[in-house]
Structures are given as C-alpha cells and as structure tokens.
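As you look at this complex, bear in mind that one protein chain is not there, while each of the others sits in place.
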C-alpha cells in the first residue's frame, strides 16, 4: 500500500532509456526506492526500462509515482505508475516531465534522455547523473553521483530553498 | 484518508470558473463527491473556484484528484489537489486537462472553460454540462444535465467502451 | 508575386472548418483578400476549407500567409501557404494559431474552431465572427460582422494600441 502524494513533498524526475541493461535497471530501482524512503514523489515518462524500474522501486517502498505519457491512452503506462497523465504530445512530453519536477536524476539513455537533462538545466533545475548517464557530455551544473544511493542524496541536497529531508515518509 | 489512483479507473475532468458563486461551487463539490463515490479519478486545472470545490468534494469522499497547473510552482495548487503537475504553459494547460481525461463535466465559467469543452469535443471526448455551463452555446454531442448528480451518471455512461461503474470504490 | 511579411505588420488568424460549403469559402477568400489589401499578414491552421480559401484570397492579392500545421510534414500545407510550420502537435496547434495572431476572424466550423475562438478570448485577443460562425454560442467580447469585408475592418479596429491601417500594403 503506497502513501498519498503531497504538494509539500519534493518531486524528482527519473529519466533514462525505455529499454536498459540489468545494471541500469538495478540502479533505477534503487533510485526509486531511496526517493520513496526520503518522502519524495517520483515523476517520469511512464514507459518501460529505466522508468518502469524506478517506479517499481518507489512503489514497493511505499512511494508515489507519476507517469507523463507520450500517447493518448493511460493504459500505456507501466504497471508501477500510480498516476498516469496521457498527453498525446509524443517526445514533447519530455519537457513536461522535467517541468513537473524539482530536480532530475538521469540514468543512461539515448538522445531523449539528453534532451530532458539539458532542458532541466535550461529551466534551472538541478541534475544528477548515475552511471555516466550522459556519456561524454558535460554541462555546467550537472553533478555526477558514484551510486544510485548517492544520487538521491545529492539531488535532495541540491533543490534550492528546501533542506534535505530528515527521515522517512511524512 | 484518500484512496490510491489507478490506471484502471476512469478519469473525469471537471472544468469551470476559477471564481464562482455559491450555487456553482455547491454543484462542483457534489460532482467531485459523486465521482469519488463512483470510483473515478478527477483531473482539473488545479486552482480555485469550481476546481477547488470539486477537489474538496472528491477528497472528502475518499477520491483522488489531479491538478494540471498553469504555472511553474506546485504550491499554486488548491489544498485539495492530491497530485499537482506544474506545467508553465499558462492557458495552454487547458488542453492537457481535457487530454488527460476520459470525459469532461463543465460547470459555468468564462472563455477558458469554453475552450476546454470545445477542445474535448474536438478530441472526441464526451462532455456534460451542469447549470447551463456554456450559456447560449451549443455544440453537437454536449449533453446537458439537470443536476450535479445526473452529470456524473451521464458522463460515466458516455465514456466509450467502458460500462458504468457498478458500485463504490474498487 | 507576394510581398514580404513584416514584424511591423498586424497578423490576423482566420479560423473555420477544414471543409466548408461554397458560401463559406467565398467569404473566407474575401477575408483573405481584404487582409492582404490592408497590409496584414494571415495565420491559420494551414489545411483545407476555410484555411485554404483565405490563403488563396490573401496570396492572390499579394499578401503573406502562415500555416501552423498539426502534422510533421510541411507538404500537408495547402498550396497558398507561404510559410509552413509543421508542429506534430495535432489539435494542440490550434492554440498556437491564435497565440501567433493579434486578432481572430472566425468563419463557420466545428468544435475545433470554437476552441480556437474561445482560447483567443481567454488570451485577451479580439474575435470577429462572420456568417454566425459560432452558431448559437455567444461570448462577451466577440463581435459579429455582417460581411467578410466588415469583419476585416472590425478586427483591425479592435486590435489594441494600433490604429487601423490607412491604405494599401506598406
């Protein structure tokens, strides 16, 4: 049984490939779990791969998950999405994912992931990468985490004006 | 304590003015309550007036509410929004509200409400009006309900391919 | 040979059905021609019916025409569109059409036309209807013109802070 979302909770976008190797999905699942334990909501693009693994990790730890979908049918959401938002906007919905978040954790993906990470920086939102998510790409202000657990700690510290969360879910 | 949202639940948009007279907010609150009792999620623009009254009615009856916000700060959501999605898109977020829904219940509002109702019809989604929501305007396919309770019944019947919900929350 | 567009020129959206009876396309063509004669650019959804007729009238009178397209291929534009903008946004591009304009002339259409007219009012832009474009619908601030020629005169007078154009193309 998952907890309720809360406008007072921090909301973190988890981005990455819609298909991913086991090393990456394991990291994504850990990210989701740690976000839930820290009381943060998770927003993502709602599909498979990194998105599904992160949602599964979050929900199994009692967290809340939002999927902003490219298509028009909420049933395209992965089964761990608690709240599905179909948009019909295709890849344009990438920008809505980062807009809806206070900060972004990027796992390895393709150019769609990169467009989301770069847009997050354009909007002034903190971005933390795990597993060299963005390859040889570097952008000022993007932090590289050594592990999934560290990524969650770094992103929650980086959100401006909000102290890191002290304990478990509120 | 509200229930969880579910991708399997129907999701109904409630639209109307961001400020509204008591007669209208009472009807909006009833719409929200009846949607919750029927096991449907509620999506709206997340601000005041009709949106706030509908969310309050839904949450107090254990329902789930989504607010797709025009601005960039989730704290602009009314306090009864369970899941707030800031978009930074201004009035363009109206489109996302109706896109995210299976059907629309329209209460009285101004031109923003009308743009949402018309866009819903353009997207082929059923629209039910309460209290002559759209004034002298008529569009084929928009149903006029005699009461808030009837509006919820009509919209759930009008959603294609899904039988009306038989009982209480799932 | 058409003139160049100009950021200094007024830009008027012409909206209406993508298929239309001869009476309506004749009025749309006149609207396009009169806009061109007044030195105003024309923006529309770029497809057939009212949009094509208005573009044809404008181009034949030396005007400039912009088509903001729902699809991803500029070749879906009607042949009288001078500048085609494919968006891939589907019906959502309706809002971009009115956003790009200083004012809107509405000819008869279906709910898509109505959503554009209502969004224009929401954005504070003047709207003039021709041939009872919006049926039984009335919204404060929408002016009804008795003819296509009058519609162009009314919309140019209604644009705030800009005097009606005195003569031919600049």
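As written, the chains take the letters A, B and C, and residue 1 is the first residue of each chain.
Just so we're on the same page, contacts are C-beta pairs under 8 Å (C-beta built on N, C-alpha and C of every residue); 3 or more make two chains touch, one makes a residue touch a chain.
Since the structure is predicted, the reported quantities are computational estimates derived from the model, not experimental observations.
> Of C:38, C:77, C:104 or C:117, which residue touches the hidden chain?
With C:38, C:77, C:104 or C:117 as choices, the missing chain is touched by C:77.
> Spell out, residue by residue, where the missing chain touches subunit A.
Subunit A touches the chain not shown through residues 91-92, 94-95, 110-112, 114-116, 118-119, 121-123, 134-139, 141.
> Using the document's contact rule, name the residues of subunit C that touch the chain not shown here.
So the residues of subunit C touching the missing chain come out as 1-2, 4-5, 7, 11, 64, 66, 68, 72, 74-75, 77, 79, 81-88, 96, 99-100.
> For review purposes, identify every residue of subunit B that touches the missing chain, sorted by number.
88-90, 92
Going forward, only the chains that are shown with their structure count from here on.
> Centroid of subunit A to centroid of subunit B, CA atoms only: how many Å?
28
> From the mean C-alpha coordinate of subunit B to that of subunit C, what's the distance rounded to whole Å?
Here subunit B and subunit C have centroids separated by 31 Å.
> Please set out, as single numbers or ranges, the residues of subunit C touching at least two other chains.
In subunit C, the residues touching two or more other chains are 92.
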